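Note that one protein chain is taken out, while the other chains of the complex remain in position.
Now for subunit A:
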């Protein structure tokens, strides 16, 4: 689960940078919230972003110093660092509409 990344694909589009999502999902071990969050997020990303994203899943228990550095309080936390602006989403990502809103994708 740690450092779980999906292969990215080179894009020739001009707006490659704008369309590529860099996501970091901070979770706390194998709690039910964490597992749900990973599953829900993967599903949303597959469905709405296709290949246009990089997702890192980080178990904070493995790297505790990150908690202070990244201002973690509530977990699971998803940080969308790209495209700008940075957004933070907390919760198990079960509310798809809110996740999409947070990511700035209009859910059709």
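Going forward, a residue touches a chain if its C-beta (ideal position, glycine included) is under 8 Å from a C-beta of that chain, and two chains touch if they have at least 3 such contacts; residues count from 1.
Simple rule for what comes next: contacts and distances are computed from a predicted model.
Between the names "ABC transporter permease", "Cation/acetate symporter", "non-specific serine/threonine protein kinase" or "Thiolase family protein", the one given in UniProt for the chain missing from this structure view is "non-specific serine/threonine protein kinase".
Considering the complete assembly, subunit A touches the hidden chain via residues 26, 28, 31, 33, 36-37, 40, 60-61, 64-65, 67-68, 71-78, 87-95, 98-99, 101-102.
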